[in-house]
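Of the protein chains in this complex, one is absent; all others appear in place.
Presenting chain A:
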């Protein structure tokens, strides 16, 4: 695929990359204006607890607060390693 796109020039244009990145960051910052500041602490403690049982690193856990209309969703994503401790 990458070879094809190399020859046929179907590489993603930088303007569309800019738009994608901006729509993510703007949505995040708009919703995140009143984001509670406990998120980093929560993330740290979750890692502490989970790493007791599974071998996970700081980057394997993502904590996000999303707003949809009137309700807020706390999303916790944990990527488990292939082999448990």
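Simple rule for what comes next: contacts are C-beta pairs under 8 Å (C-beta built on N, C-alpha and C of every residue); 3 or more make two chains touch, one makes a residue touch a chain; residues count from 1.
The rule is short, and it goes like this: contacts and distances are computed from a predicted model.
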| Of the candidate names "Septum site-determining protein MinD", "Spermidine/putrescine transport system permease protein PotB", "3-isopropylmalate dehydratase small subunit" or "Aspartyl-tRNA(Asn)/glutamyl-tRNA(Gln) amidotransferase subunit A", which one corresponds to the UniProt protein name of the undepicted chain? | "Septum site-determining protein MinD"
| Residue of A:29, A:45 or A:72 in touch with the missing chain, whole complex considered | A:29
| message | Touching residues of chain A against the unshown chain: what are they? | response | 13-16, 18-19, 21-23, 25-26, 29-30, 33
